[in-house]
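All protein chains but one are shown at their positions in the complex.
Showing chain A:
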Amino acid sequence: MVSAALLSLVSVGCLLAMEALHRAKWPTRGPYTAVIAWQALGLAWGVSTIGALLSFGLSSYQKGAAAGSMALVGDIFTGELFLAELSQGLEGISHIVAVVLAMVLTLVLFYGLVSSFVQVVRVRRRHHDLLALVAEEHPDVPGARVVDHPVAAAYCLPGVLRSQVVISAGALEVLDDKELAAVLAHEQAHLRQRHDLVLLPFSSLKRAFPKVRLVRTYYETVALLIEMCADDQARRTSSPRELATALLRFGAAGPGPVPDGAMAVVEKAQPGVVRRVNRLLHPDDELSYHIGAFVMGSSAFLLSSVVCLWHIPV
């Protein structure tokens, strides 16, 4: 019971910490550190919630969540535990409910991860096929392919063997050479550091819980931090001002389609582009080494204590 209580505490703590991280100002000063903190909190939340349910539900074994699940696998065919719990009345039934909930949560998270991976692979393959048929090489943009479309767009298509930066004819029109170089450096950074894989757990959470607004908000926060990581990489070779101008030119090049009424009613937060531009033009001090090390250390401590709690038999 102690481990169940402690794991629930960790689970709630992770939720509070995520909300705090979402509101905090420091992540824009150290986006890499913040992304790692998000990963750790997300993982710890999932593992501790499932662990809390299991160690409560399997408390009759007195083996803890990890060894208890192993024992359950053996028992599931004989049905011994199930019958024993049923004979204990209400408490026994609450144990069974907790175990079922743990299984459902595990399946939902697993399903989200697998299905978004499959979806991502499918979309990318189709996109690669089309790209091979309609995109051109262009002397001005070595290493990128150009698509003849008037809307300004630049993006990357990650892949193990054939990753690709794509830029539209509309983008070439609004950018000067230096701005173009900054945009390409930003996209190359996404590909080099495989930012798509960093974001994948969050997009699969979004898929697993499509109705939960909080999940969507957190996903967008992490996505914005990852853009800032790529901005920081581009800043090594281009001036921040060029990158900021490029960002603005893209955004200002034309209004995209107006989102449907329901979305317009919700008061919009400051768009991500504006925050990125402000950050480039008026840079704050980078996050100090000590704070970075503290955040990393706490993340490692959090994850290892969750693993330990899974193994406490009481």
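Heads up, the rule we're going with is that a residue touches a chain if its C-beta (ideal position, glycine included) is under 8 Å from a C-beta of that chain, and two chains touch if they have at least 3 such contacts; residues count from 1.
The criterion applied here is as follows: contacts and distances are computed from a predicted model.
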Name under which UniProt lists the unshown chain, selected from "ABC transporter permease", "BlaI/MecI/CopY family transcriptional regulator", "Diguanylate cyclase" or "Cytochrome c-type biogenesis protein": "BlaI/MecI/CopY family transcriptional regulator"
Given A:L81, A:V99 or A:L157, the one touching the chain that is not displayed: A:L157
Sole contact to the chain not displayed, among A:A37, A:L81, A:A98 or A:V183: A:V183
Residues in chain A touching the chain absent from view: 116, 119-120, 123-124, 127, 129-134, 147-149, 151, 153-157, 166, 168, 183, 186-187, 190, 195-196, 199-200, 203, 206-207, 223, 226-227, 241, 244-259, 264, 268, 271-274, 277, 281
